[in-house]
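Missing here: one protein chain of the complex. Every other protein chain is in place.
Presenting chain A:
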Amino acid sequence: MEQLQRKLAEYTTSLYNEKILDEQFIQLQQLQDESNPDFVVEVVSLFFEDSERLLNELAKALNQANVDFKKLDAHVHQMKGSSSSIGAQRVQRGCIAFRNYCDDRNVEGCLKCLQQVKNEYTLVKNKLETLFKLEKQFVDAGGSFPIV
């Protein structure tokens, strides 16, 4: 149990150190209480759904012959908003860069950014899923929050 605790703590700290998550995530965790026990998981799942949809839209938009930069910008704006709400810092940064390329109407840059954002998103998704698994294990073993 203690080992689990330590492992969880280390893992969480590493996420912050690597800047995959920022303090916004901490805020989210603070909002989780008895009345809202699965708040974080719900928000994160919604984030995953939203992001996957947005990434598809972005890929589709960039594949067109006449790229509609306005629409592109709107989608990236949404993604930026979502990622900043849950504290996915790297994804958010990627979105900011993406927006700049959109403003410059640089298709090449946009494609590059899209790839980057996708990578970051996949990374954060994996990390979060691992985190949740660890947390579940911890809870099952009888532990309780907050510990960070």
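Throughout what follows, contacts are C-beta pairs under 8 Å (C-beta built on N, C-alpha and C of every residue); 3 or more make two chains touch, one makes a residue touch a chain; residues count from 1.
Keep this in mind: contacts and distances are computed from a predicted model.
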Point to revise | Record-based protein name (UniProt) of the chain missing from this complex, from "Two-component response regulator", "SAGA-associated factor 11", "Sorting nexin 4" or "Ethylene receptor" | key: "Ethylene receptor"
**Study point:** Candidate in contact with the missing chain, chosen from A:Leu4, A:Ile26, A:Val107 or A:Leu123
**Key:** A:Ile26
Revision key, fill the gap. Absent-chain interface residues of chain A come out as 16, 22-24, 26-28, 30-31, 33, 35-36, 39, 42-43, 46-47, 50, 73-74, 77-78, 81-87, 89, 146, 148
